[in-house]
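Some notes on the structure that comes next.
Removed: one protein chain of the complex. Kept in place: all other protein chains.
For chain A:
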């Protein structure tokens, strides 16, 4: 299993390196948010924000935005591979089917991880005040969220097998997931009912946890809630995707 996952990961990474433009295009959206929206929130003061600098609250959320948008659409690749018979060919080999999903998801972690590092370096240059240990923990959480979201995207792709339906479905999901994650502004500013709805959104907990740890607050329970929530969902999504792969 480990060997097969490693083989798929190495192959997919070489494939990614052949198209570096994918990484450049992928980082554009969160980068534009950082460059064009970041200066707007810098220095913003509002009830609910506490003593924290608004920019320090905003920048960690961009990591989650990158994970969400970068992984949610990765299933498109699987649809074209299904159509070309690549998936079928690999499934007939003695490889464990889970290795295909995991290998691809880990490639997504690598591709998005590079983008995340670039993003945070620019954010630091723009004035982000982040705890280094907290930043590393946030990157770890980011990796889990990428595997979770990518596995979800692969599972949906295997179920729908149609680019148009995939595009509609992911478009429908991405906006509420983003708005209810508190990436743009903390949901502490939101009315009670909205905060209640947000609590079922795993990305909300990841944003909260990322903000806490990057601020150097490791005692906050949000980290454990986010980690538990994300790991449980990652296991479920992987299971779903691998189960779908067995039924192609």
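Quick note on the criterion: a residue touches a chain if its C-beta (ideal position, glycine included) is under 8 Å from a C-beta of that chain, and two chains touch if they have at least 3 such contacts; residues count from 1.
Here is the rule we go by: contacts and distances are computed from a predicted model.
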item: Options "Aspartyl/glutamyl-tRNA(Asn/Gln) amidotransferase subunit C", "4Fe-4S dicluster domain-containing protein", "ATP-binding cassette domain-containing protein" or "TIGR02186 family protein": UniProt name of the undisplayed chain; value: "ATP-binding cassette domain-containing protein"
item: Contacts of chain A with the absent chain, listed as residue ranges; value: 4, 7-8, 11, 14-15, 18-19, 81, 83-86, 88-95, 248
